[in-house]
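With one protein chain removed, the remaining protein chains of the complex are shown where they sit.
Our next item is chain A:
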Amino acid sequence: METLSNGTTASPTATATVVSSATVTAPSSKLTQLAESLKLEHQFLRVPFEHYKKTIRANHRIVEKEMSAVISSVAEAADGDLSREDAVQHLNSLVSRLQGLKRKLEEGSRTEHLQAQRCRARLDHLESADTESLSEWNNTRLTRILVDYMLRLSYYDTAIKLAESCNIQDLVDVDVFHEAKKVIDALQNKEVAPALVWCADNKSRLKKSKSKFEFQLRLQEFIELLAFKSSTECATYKVLFETKQWDYLVDQFKQEFCRLYGMTLEPLLNIYLQAGLSALKTPFCYEDDCTKEDPLSQESFRNLALQLPFSKQHHSKLVCYITKELMDTENPPLVLPNGYVYSTKALEEMAAKNNGKITCPRTGSVYNYSAVVKAYIS
């Protein structure tokens, strides 16, 4: 535990430098917090870059393939016994082939350019986060997280609509998921072909991560070819024919897909929800008088948090029942004779309004302000 607290205290100095030039007035704790939250944005920069890289590689492969084809075709012609007309025709076809390649490359470099721009837009977006205008930035982040969730769950229409309504198309990965959509749709229709094409396209990377996905696809394809389909009663084999197998393949594909693009395997929404719920969860959240402002007062949030750990506090954090303000040295807690505690501010105000009388809002007892005593919380 000690090493951890050392780690947390050491980091502010290291990370605060990031944004310090942008805002000098904001307290350093806010800056540290912002810097820490920006560090969570790995996927935000990584995914468009992987997409960009993929396009570059694919374009280059085309060039290599076409050019060597042209060259070897020339060699063939030279070695062969062509008539003059044939030779002219042959070379002509090569010229037009090169022209075709040129057009293809122009198109390819347009895509590359767009994708590079997207990478830049994301860097700029991260840079635009400063402590002054954080709430708008945070809203955008929530939208991004929601779009990520929808894309992963194949709710494409809503994802696109949401991105458009907030004008953040460059900040979400709709394009990338388009590629996934084709494969997923096919798998849901019990077709493996598009998935196999995808595997071939990403062969080297899948190999690197020792993926078994292609094997599983082949296996499924093989099973489907078997004639005695689903009629088998033998449990060991019967399970192979269940439609669940296809759902399993879809899940597998999603995992491979996310890994390839450097995305988290879980939707960002789930990750942030878990972290948030754990940090917010206290035994008091489950009491009937839990304030509605606490998300954990809602049944749905309570359900999600059920299996998550409670938060831990090393120091007391007291919130005034009346004003909902923090009770600290500036606004110290005062104790009524009945043991109920309220903030100085709240009681002073109440006493001022009611000729020095204080009514405990929870028990209805009435006391003189002079009867309250200070509590020292350390």
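Quick notes on this structure:
The working rule: contacts are C-beta pairs under 8 Å (C-beta built on N, C-alpha and C of every residue); 3 or more make two chains touch, one makes a residue touch a chain; residues count from 1.
By our rule, contacts and distances are computed from a predicted model.
When the listed names "RING-Gid-type domain-containing protein", "UV-stimulated scaffold protein A C-terminal domain-containing protein", "tRNA-splicing endonuclease subunit Sen15 domain-containing protein" or "ferroxidase" are checked against UniProt, the chain not shown comes out as "RING-Gid-type domain-containing protein". Screening A:168, A:196, A:219 or A:271 against the full complex identifies A:271 as the residue touching the chain left out.
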